[in-house]
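A single protein chain has been omitted from the complex, and every remaining protein chain is retained in its original position.
Our next item is chain A:
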Amino acid sequence: MAPHDIRRPFKRAAISDQQKRRELSLLRQAQNRRDAQQQARCLASSILSLQSAAPESQPEQSDIELETVPEAEQESEAFSKDLDVRQASKLRGPEVRKWFARQLMLPEWMIDVPDRLAQDWYVFARPAGKRCFVVSSNGTTVSRQRNGSILHHFPSALPAGAKIRDGSGSAQSYCILDCIFHELDQTYYVIDMVCWNGYSLYDCTAEFRFYWLNSKLEESGACNAPSHYHKFRFSAVPVYNCDQSGLHAAYTGVVPYAKDGLLFYNKHALYQTGNTPLALVWKDENCSQFVIDTDGKGEIPSQQQVVLELQDDRKLVTSDDPPVLFGCLDGDIIEKSGLHTGNLLRFAIGDGGLSFVDGKLEKADLIYLGKSNRARAFADSYSKGFQLKSL
């Protein structure tokens, strides 16, 4: 029997890097598995059903889970909605696209002048760029486009937007901003504020939201030039009352960004997801370079296009609620192209254009082009069709 070896590690790290690599891989895999599971669980069922029921009808009925105390209903509902946005930010795949698409407030096209425009509405020049949700939480900031894809993942000066040791924001705090990312000056223009520092603004009027936006955003330092902890500059846009001088300022005024139309917001409207007539968009050659659809090279296609959703009775409808019927699809095409209910289809508007009677669509000359891009999550709205006609 030989003496026993008693050598101990000397001047060495206890864990090898190879072991560390293994463990980190396992960690990543476990995280990915959790994400995949979470996605299967939440997005396919609970959140989607919760959200589709949520917008205008009684919110307290749509939420079976969270409310217990009647007076806390409003708050908890809003809270659950915010929380979902934060959770959904971590997910990916087609379901998340669908989900995100329904979270933004989408303006209708302005086809007539609302009553009391001067008193009840705001107007501002819409920056050209990518519409997105910016969510800051847990020391990081993520921007997601309408189709759910991540635009940036970055540190920001928004509350909870960066990991800074002094820990100014608590772990629970977070923000959700409705923004347009303007490529040219790499700036996020904040057009609405949904949540600030853990405080939900879903159920606040536009008047309050804009006031809050203007005071808080500046205060947070998010409007400062980019730095180590603050990758992109944020900026509010100048908002005017919709009287003659306000309209003039928004329409012709000089702004640091390229304009893409004018947005009108009703001062009393709450933040409502999906298409709403309480926000409107106007575009013409003077205030937008994108007044009509262009293709990838910026050229105008010979025919204007719309994307419509196929329903089970072969009807083609818009994304409006209730959906507007645009036409019916031939059974042959459905069969030949292997289309299913819910598919989003692209159509060109033929020479016959759209005919309206009494402001209602009567006939549309639609030419089937094919399925829409996979990244697309919803059909165009009726008012887009209308605006196309008016050009």
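Keep in mind that, in the parts below, contacts are C-beta pairs under 8 Å (C-beta built on N, C-alpha and C of every residue); 3 or more make two chains touch, one makes a residue touch a chain; residues count from 1.
Everything that follows uses one rule, which is that contacts and distances are computed from a predicted model.
A chain of the complex is left out here; the name its UniProt entry carries, from "Glycosyltransferase", "Alcohol dehydrogenase protein", "Auxin-responsive protein" or "Importin N-terminal domain-containing protein", is "Importin N-terminal domain-containing protein".
What chain A contributes to its contact with the hidden chain is residues 1, 3-4, 6-8, 10-11, 13, 16-18, 21-22, 24-26, 28-29, 32-33, 36-37, 40-42, 44-46, 64-65, 139-140, 149-155, 162-165, 228-229, 231.
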